[in-house]
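Contents: one structure, followed by commentary.
A single protein chain has been omitted from the complex, and every remaining protein chain is retained in its original position.
Coming up: subunit A.
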Amino acid sequence: MNSIKIRSHNLNVFYGPFQALYDINMDIESNKVTALIGPSGCGKSTFLRSINRLNELIDGVRIEGQIYIDEKPIYARDVDVVALRKKVGMVFQKPSAFPMSIYENVAYGPRIHGIKDRRVLDEIVEKSLKAANLWNEVKDRLKAPATGLSGGQQQRLVIARVLAVNPEVILMDEPASALDPISTAKLEELIAELRCNYTIVIVTHNMQQAARVSDYTGFFLNGRLIEYNRTEELFVNPRDKRTEDYITGRFG
């Protein structure tokens, strides 16, 4: 039984006069990992940031079309952006722990959303850090500054921070690009574990990574979704010449 979590319908995004996305139609399945690949500047991040409406923070952005999450339009007038972003978490390229303690980083989201009870917070922090495979490394120094963690640890902390607000979708924009191979392997392991409970959309420049972690892959080029298929299909048997050129490395 497949169900669609995110449905992009004729999505067009403009930065001022520049059109970054053209008519994106894409159905993203529940509890699967979907990878977005494509050359730099093709609009992967723009698409990702459309899903939690982070794009609209930029001056001069215009968005046409619609994205549905659980069949509800997120670009409708009465949508509560806070509730949307609570449901759709995001992990960015640069690991970015807030300049506060490890504990406070993870408790940040729940606190924002009104949880004050210390015991409840303790529980959320522990659960989220465990789910992010970071608990064992930090359980003895929860009060220590999070900025002292390594890049890989910070990235898992960011994931714990996202998990702490109990999202259903996690967007990841090149989450491993600033990490060393060992941290990257840990992160990929974590993604494999998380896929059971979350719908994950991940942007990556690393073909092997996309092949390893994802169930579905979408190939973007110049603001268009060129090909979108099951990952094995797309890598073994690309239908479009441009996809083939890109995944075989015959591309700028």
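The criterion applied here is as follows: a residue touches a chain if its C-beta (ideal position, glycine included) is under 8 Å from a C-beta of that chain, and two chains touch if they have at least 3 such contacts; residues count from 1.
To be clear about the criterion, contacts and distances are computed from a predicted model.
When the unshown chain is looked up in UniProt, the name that turns up among "Phosphate transport system permease protein PstA", "Oxidoreductase", "Secreted protein" or "Carbon-monoxide dehydrogenase medium subunit" is "Phosphate transport system permease protein PstA".
Among A:90, A:149 or A:191, only A:90 touches the chain that is left out of the view. The missing chain lies against subunit A, touching residues 52, 54, 57, 59, 82-86, 89-90, 92, 94, 96, 98-101, 104, 108-109, 112-113, 145, 147, 158, 161-162, 165.
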